[in-house]
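Data first, discussion second: the structure below is written as structure tokens.
Every protein chain except one is present and positioned as in the full complex.
So, chain A:
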Amino acid sequence: MNSLFTPLSWSDSGLILTGIWNTIIISVVAIVVGTVLGLIVGFLRAESNKAVNVLFGSVLDVLRSVPLIIQLILFSTFVGAMGNPLAPFVAGSIVLSLYTMAFMSEVFRSGFESVSPSMQIAARSLGMTKWQTIYHIRLPIGLRAVFPSWLGVSLSVIKDSALVSVIGYMELLRTSEQLISRTQQPLEILIGVGIFYFIISYPLSHYGRYVERKMAI
């Protein structure tokens, strides 16, 4: 008699690889989009007056303070209720990117603010325009200063991407849950998934420390 449950087998590797691939894709999208938006918002915040900052700041505070899982469910339910539901990948990418942006913008803001006004005056005194000063002085010095924080945010985004499973995106955690319900082998599978996140994150943070030392100024 056939059992209701079938053990883990090599034929499951396709599903697992899909999960891994989807996790990587959504993480990369969120990190890239979040970094670009974060750079822009961070720069605007470093440049802006108080009123603009309060406005920006409160939106970012909401994004940072509400748990990601709640943002994901609220957003996907809301757009679904509006009548045109988004694919889980699209909805997940939007929420995760904005969430990443909220953290990245603070990282970059502190980077821009770490470049002293007197450094900028020195650059301007050489005849550089405002934008030349931003591009050649503020940006490279500020980015170097915050590289470790940037990497930290990026690594946590990779791990946070597991939460996108709640809205039905077939990333690694979700595919594993499916396998678990079929195989009833949660221990093996979850340990495997844990190891995957570790082998992605650990070399990255190691590499980050290396780059940090190289860029040390």
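Descriptive notes on the structure:
Convention: a contact is a pair of C-beta atoms (placed from the backbone, for glycine too) under 8 Å apart; a residue touches a chain by one contact, two chains touch by 3 or more; residues count from 1.
One rule holds for everything that comes next: contacts and distances are computed from a predicted model.
The protein name that UniProt records for the chain not on display, among "Amino acid ABC transporter ATP-binding protein, PAAT family", "Aspartate carbamoyltransferase", "Peptide/nickel transport system permease protein" or "Serine/threonine-protein kinase PknD", is "Amino acid ABC transporter ATP-binding protein, PAAT family". Among A:Thr6, A:Ser48, A:Thr129 or A:Ser156, only A:Thr129 touches the chain that is left out of the view.
The chain not shown here is touched by just one of A:Pro140, A:Pro186 or A:Pro203, and that residue is A:Pro140. Residues of chain A in contact with the chain left out of this view: 116, 118-119, 121-129, 132, 136-137, 140-141, 144, 215, 217.
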